[in-house]
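Please read through the structure below; I'll follow up with questions.
The complex appears here without one of its protein chains, the remainder shown in place.
Letters are used for the chains, namely A and B, taken in the order the chains are written, and counting of residues starts over at 1 for each.
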Amino acid sequence: MVGGLDLFLDYLAKYSPIVVFIILAAGFGIVTLVLSYLVQPKYPEDEKLSVYECGSEPFSDSRMPFPVRYYVIAMLFVIFDIEVIFLYPWAVTFDQLGVIGLIEMMIFIGLFVVAYVYAWRKGALEWD
Amino acid sequence: MHRVLETLHERFPEAVVSVGEDPQRGDLSAQVRAQDLVDVARFLHDDPGMAFDHITDICSADYPDDLERFEVIYHFLSLPHNSRIRLKARLPEDNPTIGSVTPIWKGANFLEREVYDLMGITFEGHPDLRRILLPEDYEEGYPLRKDFPTEGKGWRSTFDFIPRLDEPESEWTEREIPQDQRHVFLAGDQPETAKRTTELLLNMGPQHPSTHGVLRVVLELDGERVAKAIPDMGYLHRGVEKLAEGLHYMQVVPHTDRLDYVCAMTNNYAYVRAVEKLVGVTIPERAEYIRTIVAEVQRIVGHLFWLGTQALDIGAMTVFFWTFREREVLLDFFEQLCGARLTLNYFRIGGVDGDLTPALVDRLREFLKTFPEHVQEYDTLLQRNRIWVARTKNVAVISAEDAINFGLTGPTLRGSGVAYDVRKTEPYGVYDRVEWDVPVGKGGDTYDRYWIRVEEMKQSARIIEQCLDQLPEGPIVADMPKVIPPAKPNVMRDMESLIHHFIIFTQGFKPPKGETYCATEVPKGELGFFLISDGSPRPYRMKIRSPSFVHMGAFDFMARGYLISDIITIFGTYDIVMGECDR
Partner (left out) sequence: MFDTSIKLALTLSQIGAVMGVVLLTVAVLTLLERKVLSWMQDRMGPMEVGPYGVLQPVADGLKLFFKEDIIPAGANKIMFSLAPILVLVPALIGFAVIPFGPNWTIDVMGVEFKPFVISDINIGVLYILAFASIGAYGVILGGWASNSKYSLLGGLRSAAQLISYELNVGLAIVGVLLLAGSLSLVEITEAQAGGFWNWFAFDPVPFPQFIAFVIFLIASVAETNRLPFDLPEAESELVAGFFTEYSGMRFAFFFMAEYANMILVSCMSTVLFFGGWHAPLPFLQAPGMFAWVTGIFWFTAKVYFFLFLFFWIRATLPRLRYDQLMRFGWKVLLPIALGNIVVTSVLAYIFPN
């Protein structure tokens, strides 16, 4: 268990600066916004607060449902991105895996290509 | 009698009331019974011997004292036979209704709406007869009618955005608006039916970075694809046509500067040519050359401006600054020539205002030496650029047939492969004395129109060069004391000139009674002025046939099915200027 503790302490040492950085960066953002909020003028008025639609009254709320064609792209991304993530550990330990690893990954990429060609032929990549 | 008129007379003995051929100006016209107008128009369009396939303009005139008060005037052009005809029909005051020619010429749509808007004539069978230049809630009537006062009827003063001095300053700027008074755009405010629509309505303009002024287009979007595009114009409508009715012929020239404010020279040219055609003035040789030169310089300026803005719309910002660099040189040239850079007011009826001095000639030659290199520079950034080609090829395609049917002119028409250029078909100035070509596209897409305009700049440079070589000596203003103000030294010296000067500047000159249409090729297309003179020193009616306005008529047709990104390239490819479009 000592090894486990060491690992934990090592992680703590390595990741604590990142946590501090995140806090500092977020703090910078929030503090700047708050300071700016304190010094800025606040004269809201009807016309100023209306959303921009090139000087005309908007026809409708912009959150009405309307067809978006990005949905398929989003699904493809999820699938392909997971495959990419599988490539990472393989790439890092490439030297140790030897020829078996190479062949296995070639099969994996082959499957990837099959899925890709299928998506292409099905027209999923035709953005419209 | 002319062949066309003869045929018309034979074919429609009842419907055609009278025909006429203007002996001096060569205009053909036919007076037609209102109820038969559509039939006559259809014959003119369909008959191969007539083939008036291009609608130039629809105009209206008001004669309050006549029995039939209104006159609707159609201008048609036959591209195969290169002839124009004017059809006129009279309408009574109590029921000013006439059949619509929109089924024959799709371009008639906007033109008829304009007549309806400004003169109150109803077109039966028109698909969408609404006001076009004036706001839809405009209640004062029809401004181009003679009984409508030029200054309006007071509607304007009721606008609440005009600051009123008698009211105390509002106080709300200092405090927050209560929540209940805020105008909040929430989904809940919408009627149930609005939620069901699958199409998103989007306002593009009037305050949009790339609508080239104050054009508004309402887009019906299906995703990012345009299902329908409805142009809404008139934000820059100033009523130039109405204003002109109260001005002497000479006084109208500065107003034409402000039509297409990017290319003031060519507008001046178009107007003074129309007046000269009406009056019958012969222009001295040197003035003709100078006019041609400055018109072509202006064409280069206009096309440079267009190229820069179109490239900027598509995202190539460097081209914009480079073209403006060259435009600057030419504007400086204009400044030296006539003192102004943008609204030039350089043309005079019968000639031009100032002479092209040797220093200016040298300056122009200097420019022409480096200009081809600069055009080459723009080409390196665009012509072979794959993104540029992808953004312009096969975008906003219009076939030659449709383009003609919509009445398109200029590079927009030539892009579709129709070699119609007023400078070639009805040469004016010295265009028939120099060598130049009309570049014609094939595909009718944005790329072809881009290529044509770049080629036209090269051709313009060629024309200028030849004109500079041929430039003769001589006077720059015609000698016609009753119409054209005599030279200032003469006014100071002899009594007769002084009298002429005095009369022209106080009363204006009186052209003969009559009417004429005169077309001029401006960078945007065919700019036509139709003048009706009643013998008084002011035009009885002046109609401007502005290419931008006619082109906007084809906007919906060309935009459907393309993406939002393509919409802005269509604005660009028309080279639209709202000053001219809205007048």
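Rule of thumb we're sticking to: a residue touches a chain if its C-beta (ideal position, glycine included) is under 8 Å from a C-beta of that chain, and two chains touch if they have at least 3 such contacts.
Values in this document were obtained by computation on a predicted structure and should not be read as measured data.
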Subunit B residues touching the omitted chain (full complex): 182-186, 200, 202, 208-210, 224, 311-318, 321-322, 325, 381-382, 385, 387-388, 390-391, 563-568
Residue-wise, where is subunit A in contact with the chain that is not depicted? 13-18, 20-22, 24-26, 28-30, 32-33, 35-37, 39-44, 48-54, 58, 61-63, 68, 70, 73-74, 76-77, 80-81, 84-85, 87-88, 91-95, 99, 102, 105-106, 109, 112-113, 116, 120, 125-128
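Convention: only the chains that are shown with their structure count from here on.
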What is the distance, in whole Å, between the centres of subunit A and subunit B, each centre taken as the mean of its C-alpha atoms? 51
Given the complex with subunit A, which residues does subunit B contribute to the contact? 172-174, 176-177, 181-183, 185-187, 189-190, 194-195, 197-208, 211, 216, 218, 221-225
Along subunit A, where are the residues that touch subunit B in the complex? 42-46, 49-51, 53-56, 58-69, 128
